[in-house]
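Everything on this sheet refers to the single structure shown next.
== chain A ==
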Amino acid sequence: MKNTNKEGHSKSYKKLQTKKTLEEILDIAISFEKTARDFYTALIPNVSKNIRYLVEELAEEEQQHFDLFTNLKENSEVKKQLVKKINTPVEDHKFSDFVKLVDLGDNPDDQTILVYALAREDAAMKQYRDLAENAPKGELKDTFSFLAIEEAEHKLELEKKYYEIIHSGGPGM
Partner candidate 1 sequence: MKKIDYRDKGSILNPLKNLQFFARKPITEKLEPRPASASYRGFHINDMDLCIGCSSCQKICDNAAITMVEVPSIKEDAAKGIRNLRPAIDYGRCCWCALCVDICPTSAIEMTREYVHTCDGDDTDSYFVFPSENGIHDLKFAKGWTKTEDSDLLDRIRRPMGEMKPEARINNFDEVVDGFTMEMAVEEASRCVDCGLCEDACPAHMHAPNYIRSIYEGNLEQAVEWMYETNPFSHVCGRVCTHICEDACSLGRVDENGVKNSQPIAIRWLKRFAMDNVSKATIKHIAQKGKTHIKSGKSVAVIGAGPAGLTAAFDLAKKGHRVTVYEALPKAGGMTRYGIPNYRLPEDRLDQDIEVITSVGVKINYNVRVGTDISMQQIHQENDAVILAIGLHNGRSTRISGSDNKAVVKAVDLLRMIPQGDKFIAPKSAVVIGGGNVAMDIARSMARLQMKQHNKVNVVVSALEALGNSFLADDEEVSESLEEGITILDSRGPKQCVISKGRLTGLETVNVLSIFDNKGRFSPKYDNSDLQYHPAEMVIEAIGQSADITLLGKDLIEELDWDRGRIKINDNGSTSVEWLWSAGDMVKGPDVINAVADGHRVANDIDSYLTR
Partner candidate 2 sequence: MSLESLNEILNKINTIKITHKHKRRIRVDVKADSLTTLLELIKGQASFLHLSAITCVDWIEDNQFELVYHVWSYEENCLISAHTRIDRDDAKFVTVYDLYKPADFFERDIYEMYGVFFIGSPRMEKFILTEWFGMPPMRKDFDSEAYVQETFNWTEYNPDWLQELSDQGGGIAIKPEDIRLSGTLHNKATHREREKAKKEHVVGKGWKS
Partner candidate 3 sequence: MRPENYQAVPLGDSNEYEIFIGPNHPGIEGNYALKLILDGDTVVKGTTDAGYLHRGFEKLMEGRLWIQNLAIVPRICVPDPAPMEVSYSLAVEEIMGIDAPIRAQWIRVLQLELSRIAAHLFTFGGHAATTGMYTPMYWGVADRDLVLDLFEDFTGGRVYSIYNIPGGVRRELPEGFLEKLSHLLDYLESRQNDYDNLLFTNQIFVQRAKGVGVLSKEDALEYGVTGPNLRACGLAFDVRRDDPYLIYDQLEFDIPTQQKGDAWSRILVRRDELFQSIHILRQVIAKLPSIKGPIRTAIPNPLSWNVPAGEAYARVESSKGELAYYVVSDGGDKPYRVHVRGPSSMHAVQTLEFLAKGARIEDVAQIMFSLDACPPEVDR
């Protein structure tokens, strides 16, 4: 399996930049989450059974994002939460930034999967952040900021998991 992270960035960036409404942006974001979810779901049988839980959790988390964005699009009430979220930004801890990204290969180990997922979230976060910076004030900017925060949050959670699995020997220790 080829890692498509890097080259995917500019393409999707342009795609998003042209969108002008919240709904349009969310549609794209939803499609990204769907792609990610499908990617992880497809990966599940390819990894050794002992670490399958990692990929399953990743797929599940992407699904949650998918649901969240879909919900956001359809439900105006939820939009209030969007504003609330923007006011509590999540900081990027940069903990995993120096870990080298390698190809997933046919039979990736847990660390490779985590690093891959982290890189993916990092890219998404940065992309939304850029878009938010370049967007004019208003709903559009807010939406991008929100998405950036969502991705940052996911990255942070993954980093905690990364610390537990790689740096301390396993979860719950």
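In this text, contacts are C-beta pairs under 8 Å (C-beta built on N, C-alpha and C of every residue); 3 or more make two chains touch, one makes a residue touch a chain; residues count from 1.
Picked so that all candidates are chains of the complex that A comes from, given by their letters.
Note that the structure is a prediction, hence the values are computed from the model and not measured.
Undergrad: Just to confirm the interface: in this complex, chain A touches which of 1, 2 or 3?
TA: 1
Undergrad: Inside the complex, what are the residues of chain A that reach candidate 1?
TA: Residues 48-54, 91, 93-95, 97-100, 102, 110-111, 115, 156, 159-160, 163-173 of chain A touch candidate 1 in their complex.
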